[in-house]
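All protein chains of the complex are present and in place, except for one that has been dropped.
Labels for the chains are A and B, by order of writing; each one numbers its residues from 1.
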Amino acid sequence: MLNKSRKPAAVPIYKRIIVDAGTQIANYIIILFISISIGALVIYLSGMDPLAAYLALIKGAFGNGIKTADTLDRSTVMILAGIAGTIAFRTNVINLGLEGQLYIGAFAAALVGFSFTGLPKAVHIPLCLMAGMLGGAIWALPVIYMKLRWNITELVTTLMMNYIGIRFTEYLIAFPFKDPGARLAGSPVLEASARLPKLVQGSTLNIGFIIAIAIAIFMFWFLFKSKTGYEMRMVGLNKDFAAASGISVNRSYTLAMMMSGAIVGLGGAIMITGFFGRFLGSFSSGYGWDGMMIALLAQNHPLGVIPASIFYGALANGALAMQSATGVPQTVVVMVKGTVVFFVTVTAFVRIIRRRFTKWVT
Amino acid sequence: MAEAIAVENITKTFPNVTANDCVTVSVEEGTIRAVVGENGAGKTTLMNILYGLYQPDSGTIRIKGEEVKLSNPRDAISRGIGMVHQHFMLVPSFTLAQNIVLGVEPQKRIFIDEDKLNESVQQISEKFGFDVDVRKLAMDASVGEQQRAEILKALYRGADILILDEPTAVLTDMETKELFVMLRNLVKSGITILFISHKLREVLDISNETTVMRNGKVVGTVKTSETDNRKLAEMMVGHDTIGGRIRTSCDVKDAILKIENISVLDTRGLLAVKDVSLELCKGEILGVAGVDGNGQEEFVEAIMGLRPVIKGEIIIGGKEIQDLSTRGIRESGVAYIPSDRYRSGIAMDALIWENIIAGDYYSEPYSNGLSLVMKEILDTSGKLVKKFQVSTPGLKVKIGNLSGGNIQRVIAGRELGLNRAKVVIASQPTRGIDIAGTEAIRQMLLEYANRGAGVLILSADLDEVLAISDRIVVFYEGRISDAGYWDENIRSRVGQLMTGGEGEYNAK
Partner (left out) sequence: MGNLDLGSIFTLTLFAATFRMATPIIFATMGGIFSSQSGIFNVGLESLLIIGAFFAVVGSVKTGDPMGGLLFAVIACLVATLIFALLHLELKANAIIVGLAMNIFAAGMTNYLLVEMLDATGVYQSDLIIGFKEVHIPLIKDIPFLGDMVSGHFPLVYVAFLSVWVVYLILYKTPFGFHLRAVGEKPQAAVSIGINPKKMKYFGLLVSGLMSAFGGTFLSLSYLNLFAEGMTAGRGWLALAAINFGGSKPVRSLIACLIFGFADALAVRLQQFGLPSQIVLMLPYVSTLIVLLVSAISDERKKKAAASKHRKLNTAKA
């Protein structure tokens, strides 16, 4: 097998760096722009005013302090799901089980939340959150074991564990942990000592948001400044190279999978202890999947996940206001989200942008 | 006798290399022509041209006297040429028969006529005296059976000229004997065979004539009955010797690396390295020659802990390392320049400093507790880049942007730059690198040895091995033979051993 040597670069290298960075930013902006435009087109085609609709949406999301706070609250679970997706993708682990890990983490937190009474807040809350992380991580364990021991692709196993997780929690709240008084299927209500303190009066925003931001910042440090993060990134970029250099590929895969599960599990825990106050069946409208898409949109950069999540949060929060103000249904927002993802998947797009940039720079 | 296939003045160049240089070969109908040469001699390129996979830059191809143009494999197939590649192209879940007729299946209305399919394959198989159970699934068939199916595939499509690329590389002795019986039968029916191999013993056994290639040119064509292993090997590797290092002999007590009777499995679970022993002295450069695929890759991977050693010991400076992790092995003082640099040598999308620090990042001063100490990392990386003259605008550039030669310098810098290694394993270190880079890397290895480390250099390029080695051993079919110390006859000795000539096993 002959190793073909690469031809020297035709373009001077410093210009290539500009092209690299510029491409990333341009990609991000252009995708968002196109998706928003397509949303506008859809609205226009259904006979309504896109500008008014978007304005109503923005007002609904950021119109005043309370609304902004609510938007940030909505983005909390997205940030965590996005970070969970990021750490997995960076290590080249395909974790499609975020939704299931979210549910398990949420339930674990709820369990600790309603099972213990008389605990001070300073103890109860961390316990719940840690339970959430543990739940998510444990749910990821069988997947990584099967991958390392028998080389069974995590693509399929995480998908399966997803639905097993969701059904399992459904079972738990329908039978052993049923709350007889509730109208909607759910667990018993959490103790007050397990509830996250609010940040803004009149809004649902709670310290969960701070925790999510902290995790994002931590992940930035972890991936780019820590030893282990470096290992995981190298494994993700080229596992053969990593192995030949002495890095333990299996260890990196395991860490990636478990951290991913733990972080999205934490997201579930925060949703329950912060927003819902009990574990509700079907509480997630696909936040796990959104997280994956956000990670892609942010090009797997932890800090980039924050604005992307806030964007998603704004879409979610403003959609209702848009609907009541202009009559444009919320589902337009889902389509915008979907379009974003379509374009993100198209790497050819990136190539075209790159080529244009290169021409412009040289 | 009529001419079956011929080429005249075929030239084919690729970006860095002239693969075929005015090649002229003519093969008689109903004969077996062996084409031999080292890696990179140009034989595979020539065969690919004959099969329409490449188009020559200049020259002509003649089939049965008629000048033809072969733009793709379909053209070649329609003219009666069939090729059996080294790596089989069978669909595992199909039966051998289904594989054989793939693309030209007999049909009954819109369905496949299964009976006719099996019948017609059986017919062809019997016609040429093949003994194959064609109803077997390809994945259940033995390697020999799969190969026969590949040959039948060509014959089914009416090939009367067969090109076999290293057909015995994957066969046992017995399977090889069976294959040769079949080939002789085929030839009796008028089929012409071109047989690429580096195993001269087999070539002498089966072929009528042998064409030897070297560096893209035809060295000569001889009647097999009028030549022998030694003469062919000499034609293959040439007479010239390249000057090199002052050769010293090794003080056996000074062995820095001892390999004792190791056996290693390949990815299929078969023995790739069979009971190999080796000793490397301090300050010695030991060349490991051999055609690709004789077990060297697995050997090196085993030393580096990337592949398990199922038997035997590897000892460095008195410490057994065969059960250690790759990191443990590196910490014992082993540096490794892998042969496939884009696969195991670097991560293309990672930055230069990220590639440089991969072996050392976890220890002081490059990390402190849980985090990396960027100042030290960038400092050292900068020094290495300068010392090894890597041409790059900065350390935070993706390494994929650099040229091949520069990438190899980075790898060499990483492995050799910190002067800590006691043993250096360099596999194909200058493959595909330009002259300046090649010189630089050879120089680095020489310096390392001069400072007291042991250097193991593996290469399929004989010139590379001969240029700097003190002593050479040769890998052939999983075993190692000693070609001894460098002298004016080293080249022919190595040539013989590379092609299966007699030699003593295991080099001490």
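One rule holds in what follows: a residue touches a chain if its C-beta (ideal position, glycine included) is under 8 Å from a C-beta of that chain, and two chains touch if they have at least 3 such contacts.
Remember, it's a predicted structure, so these values are computed and weren't measured experimentally.
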Per the definition of touch given earlier, which of A:L55, A:M160 or A:L320 contacts the omitted chain? A:M160
Taking the full complex into account, find the residue in B:Q107, B:S391, B:N450 or B:N489 that is in contact with the omitted chain. B:Q107
At which residues does subunit A meet the chain that is not included here? 42, 46, 94, 96, 142, 146, 150-152, 155-157, 159-164, 167-168, 170-171, 174-175, 286, 289-290, 292-293, 296, 329, 331-335, 337-339, 341-342, 344-349
The missing chain sits against subunit B at residues 73-74, 89-94, 98-99, 102-103, 105, 107, 110-112, 114, 172-174, 265, 268-271, 274, 477
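Following the convention adopted for this analysis, only the chains that are shown with their structure count from here on.
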Using Cα averages as centroids, what's the distance between subunit A and subunit B in whole Å? 46
So, in the complex, the side of subunit B touching subunit A is made of residues 15-16, 40, 292, 304, 306, 325-327, 329-331, 336, 338-350, 354-355, 358-359, 361-362, 367, 370-372, 374, 392-394, 397-398, 401-405, 407, 428, 431-433
Taking the complex as given, what residues does subunit A use to touch subunit B? 1-9, 13-14, 16-17, 20, 221, 225-228, 230, 233-234, 237-238, 240-248
